[in-house]
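One structure is given here, and the rest of the page talks about it.
Only one protein chain is missing; all other protein chains are in place.
In order of appearance the chains are A, B, C and D, and numbering begins at 1 in each one.
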Amino acid sequence: QQQEQFFPVLVYRTGAYAPNGVPFANGYVDYLKLVNANGGINGVKVSFEECETGYATDRGVECYERLKGKGGGATVFQPLSTGITFALTEKAPGDKIPLITAGYGRSESTDGNVFKWNFPLTGTYWDAADVLLQHVSKKEGGWDKLKGKKIALVYHDSPYGKEPIPLLEERAKMHGYQLQLLPVAHPGVEQKATWQQIRGNRPDYVFLWGWGVMNSTALKEAQATGYPRDKMYGVWWAGAEPDVKDVGDGARGYNALALQHGAEPNSKVVKDVLEKVHGKGQGTGPKEEVGQVLYMRGLIAAMLGVEGVKRAQERFGKGKWMSPEQVRWGLENLALDQKKLDALGFAGVMRPISTSCADHRGSTWARVHTWDGKQWKFSSDWYQSDDAIIKPMIKQAADRYAAEKKLDRRNAADCQS
Amino acid sequence: MLYRENGQFKTSYRADLQIFPIVQDRWAILALVVAAFVLVPMVASDYMFRAILIPFLILSLAALGVNILVGYCGQISLGSGAFMAVGAYAAYNCLIRIDGIPMVAAILLGGVFATLVGIVFGIPSLRVRGLYLAVATLAAQFFCDWAFLRVKWFTNYTPSGSVSVSNLNLFGWRVETPAERYLFCLGFLVIFALLAKNLVRSAIGREWMAIRDMDVAAAVIGIRPMYAKLSAFAVSSFIVGVAGALWGFVYLGAWEPAAFSVDRSFQLLFMVIIGGLGSIMGSFFGAAFIVVLPIFLNQALPAVGDLVGVPISTAGISHAEFIIFGALIVWFLIVEPHGLARLWAVGKQKLRLWPFPH
Amino acid sequence: MGYFLETLLGGLMSGMLYALVALGFVLIFKASGVFNFAQGAMVLFAALAMARLAEWLPQWLGFQNAVLANVLAFIVAGAIMFAVAWLVERLVLRHLVNQEGATLLMATLGITYFLDGMGQTIFGSDIYKIDVGMPKDPVIVLESTFQGGILVNKEDLYAAVIAAALVALLTLFFQKTGTGRALRAVADDHQAAQSIGIPLNRIWVIVWCVAGVVALVAGVIWGSKLGVQFSLSTVALRALPVVILGGLTSVPGAIVGGLIIGVGEKLSEVYIGPMVGGGIEIWFAYMLALIVLLFRPQGLFGEKIIDRV
Amino acid sequence: MDSKNIVLNVNGIEVIYNHVILVLKGVSLQVPEGRIVALLGGNGAGKTTTLRAVSNLLQGERGEVTKGSIELRGDRIENLSPAELVRRGVVQVMEGRHCFAHLTIEENLLTGAYTRAGKAEVEASLEKVYGYFPRLKLRRGSQAAYTSGGEQQMCAIGRALMANPSVVLLDEPSMGLAPQIVEEVFEIVKDLNVKERVTFLLAEQNTNMALRYADYGYIMESGRIVMDGPAHELASNEDVKEFYLGMGGGQRKSFREVKSYKRRKRWLA
Partner (left out) sequence: MQAPGRRLGEVILDVRNISLSFGGVKALADISFDVREHEIRAIIGPNGAGKSSMLNCINGVYQPQKGSITFRGKTFQHMKSRQVAQMGIARTFQNLALFKGMSVLDNIMTGRNLRIRSNIFLQALRIGPAEREEIRHREYVERIIDFLEIQAFRKTPVGQLPYGLQKRVDLGRALAMEPQVLLLDEPMAGMNVEEKQDMCRFVLDVNDEFGTTVVLIEHDMGVVMDISDRVVVLDYGRKIGDGTPDEVRNNPDVVKAYLGTSH
């Protein structure tokens, strides 16, 4: 009997961040089910197991340890938590298991020369921050118009929330806007003073780097203090249905980045899921949720993992079980062009991604969507983050990390393996 | 019938002052320690080590420290998480800022800094008591959480504020494999448990307990409340700090302040209460209960669900885990309010009487 | 100046909300000497019940009226809290008469886990909405006096009024000598209270029930402000310094404590926070409480800690 | 004794603390209506435990009655709550006072009347207690924790009387009281007994006093009843005289003299 490709699924379906964790997990699992419904990865069936982390690092580590050896070796881990990512970044190289942190995790892990096992595919927080600034400057009518403007960053007081700060500060130096940092303590239900400050300071824009209840709370407080929602821009983790659902009309006009995709109820992959998974009564969550923002992100995350396997099979043998190490190679050599995406049903959902030894990110594109009171609608063109600024920052941070860890940068030969 | 100390006469006070005066106990403990050092590394799986044994050992150590303060000295503390954090961050800074410092020294220095912070935040205990003190220690907790997030120097200016440590080595011995890490932690735990046990059965331990039970009377027989309380804070936060350093270095590898959040403080307090206030042994029981039980439930419940033919969803499992865990806490408390250690002692006493009912 | 007043006002109002949660702690502590760790979980549980029932009842009973739904949901949720109180007494407290504070605290922790798990199992772990028709948009007053005016949040104002009313009611209840005295007696010495015929069981059911209703009110108010979700239980942590500052045994203390903490943390965050990077309000609240304790170890209005041989 | 008038019938009870410590090993005793029965015995004999078993206050001490039965006027009462017992008129004065520390003396006393309605009656009882113990009236506004040991003892006794009981379990009422007050307490007991037909079960170390006022006595030793009989008979029993009344050979021995003959035997410095 052929070995199945095992996907561990770290989820949080309870606790403070569950409202956001659940749809993501459902999307992730549904995609894996869809792969099996379509006959597996070139015939290799997929198996998976969920493990509840509760968004807590130590539980996440326990889950990792529990699942990493399953099915001959876990294909790839996607912790969906910056804290867990940090802990696993230390462990994965030893266990030789790749980590996908699509749209989160440490920004400098883009540098595959240092972070061999990390794959912050589809973009990092530095990209996100850069794109937001681009959008804002475009609205204002050019970078020079940002001079003297005030931008407040309301962020989750954790490594996750702090990630964009270096870039925002870098750009502030370049364009002369004033950056106001307003941390919000976990879990984020207490923001009265934060918004009082915003009301006092009247920044021109508020960037929201929240997760879970923090987002909806921020919107409610914005409403309560009369801050215009259309001046608020969330990161892609602050722009999904759970964030605005119970605020309803109060959130109208609020903008957030889309991690390429938004809510895509009409995409082909969603129809596939509805037909082949939900249609057979195997759907993981409620039907209405399929196609929503976080659900889509779950789908994409799972798809990236599966595509890593597929790419690896191209080199190491089609229709064979891939070891995590082989999958790592696959992830490092991803070449998801538009054609492949279309075939997968992701047409219009996301842009092509291709990775390399030096670049584990694969894409720097993003756009903005806006809540109209009922649903998310795209409200901008595509932007690409400015690598001229970000690349040196990545290099510098990665070098620091390497120095601290006494790691050598990978050489060309290593890149081939 | 077998477990009885009849006929074991102690001929000297030295003999009576042993940690385990009963021969059977002594052998059992010795066997346990030997097993922990020799047998376990041979049989345990990677997962056992990394996900269960190592956290169990480290949190036992931390619980031990908390028990000294809370169980022996009676000063309720909800700041243990902060002291762990201080230990971890101080050890980290020692490691990166002092060239060539051995890792063990860094970890112990982490403990020393935790001691200092512990003493500072112990000062209110001279005036404030009981639950009121618990809140004072919460101030320590939240302040430290904040400081490690905000003061960039502590995290060596990493942009995200998360720090990491690797390449553990002990005088040239690279602590690499899970078994080695396990032994490393076990070594710490055994030594500290021994030292702690010595302390609590010496004069200083009696001072702590005296202060806990009746501070006015303690003062009247010449015990200085200030010295007793602050020394308890110092010893406790030293041990907790070391545990914190181990948690960061050995278990997590990379961490952020959230790893030592107030939840951790509560967790440690629960361990010592469930395990048994004022009992070294209780710290181990408590840690086992609080660390291992949820993991066990988490893995056992799906199996049970399969058995009865109702697959339980992940969410269902973790909710059930909460429910069962809560119910078990209550149940154990009703059976024995003084914690698992006391339950154990009562069990032994019954065994001693066995097969007679009383 | 206007801004300062506005911050002050905001602080006062969130202080009232803390007081509401703190009240639950005080009630149970005062009446049984138990520090009820489960208060936060009760707030969450009650709010979840309220939110979901307001959704479900119209479906089950087939009516549309939102007001009716809310009223019914409130009543049923109240009944659920009563059941919780009754079960807690039956299954837990009854068996722990005369045990030490730490043991009881731990037991309430067990209850916390239980309620958290149960609540999410029954009611789900998503974000839910409680809509009791509180106005969300702010009003600006005194625009002529101060530049920019003073922003007042009607929702907060209503909440504060409700909280104040509840507190006044409970203060009266405790002042009404008979019961109040018995409750204090129970807190002092379970056994002695039993020995003179105070029915511990009934008293505990009553007190937990009242605390449950307080939790329900707090849950509804907080829930309608923040949405009902697991993190609602963390408001308990915000209320702790309030309880301590006001004194564990004092109902009015909870109010005054709440106001002081509310104002203190908002002012500190707004005026001191920016200097040190922000995010200081939570530890500031605790430090504030700590400083007060150094001068009054029993909190502002707490009963003096008895210290005698 | 006439079995019809037995209010309290303790029948062969066994009590175990903490699941392992067996303290009472089959204690039986009867308390007839309107009588004063004394329970005597040395430290640790199990007097307090017996009273706790009757008043059902054992649970809080983690003790339980494992054998035997306890009847109040013919009804089994082992499973009643203490509060229910008080409603039926059984009140215990606990050993070691147990006043409500934060309550004032007066509040303590008023709490004692928790089970009673009727403001006026309670008021009258309060006056009565103050009449018995004028010292309490003087200190009425002071928190119980800050009164002297004897004052607390008075408070505890007074508090029990406030419940207007028909059966009182008194555990060492004379402890820590000045001689006059001791006398007074026993007078009060007698008074209530005669005038209001209150029944008393009295655990007391002050054997002398106890036997003088009681009708009947039981002597306990290490969890068993070793002797019982009418009070005056016990009082004249030689062993009782020797061990409980300190009157070897009919004469009260000086405390100073006791020492000389036992001393060498024990102190081996």
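Some points to look at:
Going forward, a contact is a pair of C-beta atoms (placed from the backbone, for glycine too) under 8 Å apart; a residue touches a chain by one contact, two chains touch by 3 or more.
Note that this is a predicted model, so its numbers are computed, not measured.
From the options B:Ile29, B:Ile98, B:Val120 or B:Ala217, the residue with contact to the unseen chain in the full assembly is B:Ala217. For chain B, the residues in touch with the chain missing from this view are 12-14, 16-17, 195-196, 198-199, 202-204, 206-207, 209-210, 212-214, 216-224, 231, 235, 278. Counting over the whole complex, chain D has residues 17, 21, 40-45, 48, 95-96, 135, 139, 142, 146-151, 153-154, 172, 175-183, 205-208, 243-246, 252-256, 258-259, 262-263, 266-269 touching the chain that is not drawn.
Note that only the chains that are shown with their structure count from here on.
Placing every chain at the mean of its C-alpha atoms, the farthest one from chain D is found to be A.
Averaged C-alpha coordinates give centres for chain B and chain D that are 46 Å from one another.
The centroid of the Cα atoms in chain A and the matching centroid in chain B are 36 Å apart. Contact of a single residue of chain B with at least two other chains is seen at positions 149-150, 315, 318-319, 322, 337. Multi-chain contact residues of chain A (touching two or more other chains): 13-14, 18, 22, 157, 183.
Listing the residues of chain B that touch chain A in their complex gives 46-47, 50-52, 55, 96, 149-150, 156, 158-162, 164-167, 251-259, 261, 263, 295, 298-299, 313-315, 317-319, 322. The touching residues of chain A, when paired with chain C in their complex, are 13-16, 18-19, 22, 157, 180-185, 187-190, 192-194, 196-197, 199-200, 212-213, 216-217, 220, 223-226, 242, 245-248, 250. Here chain B touches chain C in the complex through residues 76, 124, 127-132, 135-136, 138-139, 142-143, 145-146, 149-150, 214, 216-217, 220, 262, 266, 270, 273-274, 277, 315-316, 318-330, 333-334, 337-338, going by the rule given at the top.
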